[in-house]
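With one protein chain withheld, the remaining protein chains of the complex are depicted in position.
Chain IDs A and B follow the sequence of writing; residue 1 opens each chain.
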Amino acid sequence: MKNTFSIGGVHPNDSKISADCAIEVLPAPKTVYISMAQHLGGPAKAIVAPGDKVKTGQVIGEPTAFISAYVHSSVSGTVKSVGLRKDLAGIPVIHVEIDVEGDEWMEGIDTSDRLVTEIPQDKSFIIDRIKNNGVVGLGGATFPTNVKLCPPPDKKAEVLILNGAECEPYLTSDYRIMLEKSEQIVIGAALMKKVLGVERTVIGIEENKPKAIEAMKKAVSSLKAVSGDYSGIEVMTLKKKYPQGGEKQLIDAVMHRQVRSMGLPIDVGAVVQNVATSLAVYDAVQKNRPIVDNTVTVTGDCFSRQSNLLVRVGTPVSYIIDYLGGVPEKAVKVVSGGPMMGKAIANLDAATLKGTSSVLFLTEEQTKRKPQSNCIRCGKCADACPMGLEPFLLNKLAKNGMMDELEANAVQDCIECGCCLYSCPANIPLLDVIRLAKGDVIRIIRSRTAPKK
Amino acid sequence: MDKLLVSPSPHIHSRTSTSSLMLDVVIALMPVTIVSVLFYGWPEILVLCVSIVSCVALEYLITRFMLKKKPAVSDFSAVVTGILLALNLPSTTPWWVVFIGAVIAIGVVKMTFGGLGQNLFNPAIAGRVFLLLSFPTYMTNWASTGGFIKATDAVSGSTLLGILKEEGINAVAGTDYLNMLFLNTGGSAGELSAIAVIIGFIYLLARKVIKPYITLSILVTVFVFAGIFWLVNPTEYADPLFHLLTGGILLGSVFMATDYVTSPMSNLGGIIFGIGIGVITMVIRLFGAYPEGVSFAILIMNMTVPLINRFCHQKKYGRA
Partner (left out) sequence: MTTTIIWTIAIITVLGTVLAVVLFLVAKKFKVEEDPRIDEVEKVMPGANCGGCGFAGCRAFAQSCVEASDLDKNFCPVGGNDVMKKVAAVLGLEVKEKAPMVAVVRCNGTCENRPRVNDYDGVSSCKVKAALYSGDTGCFYGCLGCGDCVSACQFGALSMDPVTGLPVVDEEKCTACGACVKACPKRIIELRNKGPKNRRVFVSCVNMEKGAVARKSCKSACIGCGKCAKVCPFGAITVEHNVAYIDFNKCKLCKKCVAECPTGAIHAVNFPVVKPVMKEEA
């Protein structure tokens, strides 16, 4: 029996149509717009001014809070402006606009392809490198990695889980890096393992990616021969079921433990990192190379030029699309991220972020919501919910503003995976309403617990 | 493309819709329907047509002119109600009695609560029970007057359960169970052929339209309940297999008790619901005035659904 999470889940068609497209390097655009809010937590503070010359990999934004991250220039050139610009959702955010001139990298960055396999023994050195090179979680939430790797002293990590599930349909960027950069990912895992001091590291990959499983297994065994730092790393095949790559679901699948409500993975001794993050950790620590580019899948059934591109951070989405021949005629919606949890792009002129994993085109037939009808109480939403919630009930409670009941029925546990809305036969916008209620309830819980601190 | 479409996630949707689910139920009902048409012939076809047409028409007219909403008859839910109602009526039922049944089912039980998804009781069952109480003579004459095929010993007007109630255990002794499995003597559609119902059940399970908990818990309860009495006194009580294969227990447990709207949502709730139906059915069969009690049992348990839903929840992640 393959490992999987125990409650709920759905089986959308995986549509990995861009799986066989090797990663291509996208030429840098003429101008990049680097957002100062590319991570969870406080936005970075821009430390460059118009007219400044910057090099690739130079720090242009400094963290402003404990949960925040450095932002680096992804190109070399001249800073043209620092100011508000609309992001992918059309919301004004501070961006640094840089005119690209050549591609000169900062000193101290190893840009060669040489594989560095020795693991530094100094934990604080690794953490500093991760922090200074602006590594954030690339699985979607963009939580600063250095913070996640330093759990509070009273909690002990037992297992590091590397998330290679890529359970979202269409996305193939993680798949491609697992094929093409297997060793680097394993080294990244060993680096994080070192920092956390854990014995066991599990790389979880869904069964629909046999080639990636094979490549990662090969990389693990070849690196195990190199040094003892790689012992305890294993590859685990997971069942294909959405949301297998959800943090809480992955912990359930790998460790058979469940994180309690409002808790963190570290409470059950787990730290989960995405494989793309692991690659970024390798680059940051072994090469001193900050996140200046990331792999972006450009795909869609109506799109002819399937691609996995290595894109410089801050490249306008419209530039990527134009490079590949423009928006396909039948597309009505462009999504950044997967079709289940990704965000619809409202502004194609906006620039990519560190965490942008895909540009997905959807046709009207695929994505347009059908007219809503009465709830027939079939319970399909409750069967699908991987958290064991009852979306039909939460929807009703939310509409009536019953906050106490919502909390009692665990709306705050919702992971917004979209399974309920995906499976509802009556097309009721369950998640739209529940997401809002979840925010309200979490605010109430926080305000209640705040004075105690 | 001049304007981008923006919506909250998820951006894709499963193909399952209310109408596809209801259509699956209609397909699952086909074997039973075909068997009853073969057995009862043209009169059964007339009953089916009157029932379906009046259910759909009533739903359309009521939503359109009384509720002043856009009618949603394309979701096939009225068709399902129509077929189920017809399968629960003898082929000898006059057309106007069928129509009254449809009025009760759709007009009173379903639409007064606000239509699909809002009703407390299963419309087809409520319609049938109303007719049973109002027109008992029409409702108990199960004679076949023109079947396309002849069953082994057909034409008797009353059901096996009726005979059991009236004449005692000896009158039904020696019933051939294999015969009952395929083509039984008189009775409602579910009684005719157990196999046809089971085929429908397997189809519904395979298409993931229903979960097995409710159906199985009803059947197991009936089997256990009947078994206990049979073991205590086999000369007075019929054996459990007899109780499973006769009456509306199969049809009721597969198609009517599992109705989404009027059954509990959680698995545990479904099991409690099923046990309740099984127990009430057997109490009525063994001690009640009526030979059969499935309809009453389902109606009674329908009332407890909101309560069951209140106390039985799905197992939640990360909570003991």
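Everything below uses one rule, namely that a residue touches a chain if its C-beta (ideal position, glycine included) is under 8 Å from a C-beta of that chain, and two chains touch if they have at least 3 such contacts.
Model, not experiment: these values are computed from the prediction.
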{"item": "Residue of A:Lys86, A:Arg200, A:Lys224 or A:Lys396 in touch with the missing chain, whole complex considered", "value": "A:Lys86"}
{"item": "Candidate in contact with the missing chain, chosen from A:Asn163, A:Ser318 or A:Asn347", "value": "A:Asn347"}
{"item": "Absent-chain contact - pick from B:Val6, B:Ile169 or B:Ile198", "value": "B:Val6"}
{"item": "Chain B residues touching the omitted chain (full complex)", "value": "3-8"}
{"item": "Residues belonging to chain A that touch the chain removed from view", "value": "84, 86, 89-92, 343-344, 346-347, 367-369, 429, 432-433, 435-436, 439"}
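One rule holds in what follows: only the chains that are shown with their structure count from here on.
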{"item": "Whole-Å separation of chain centres (CA-atom averages), chain A against chain B", "value": "49"}
{"item": "For the chain B and chain A complex, residues of the former touching the latter", "value": "1, 4-14, 16-18, 20-21, 72, 75, 77, 114-118, 211, 260-261, 265-266, 313-319"}
{"item": "Chain B contact footprint on chain A (complex, rising order)", "value": "7, 10, 12, 169, 248, 252, 258-261, 263, 327, 329, 331-335, 339-346, 348, 360, 362, 364, 366-370, 373-380, 382-383, 385-390, 392, 409-410, 413, 416, 418, 421-423, 425-427, 429, 431-432, 435"}
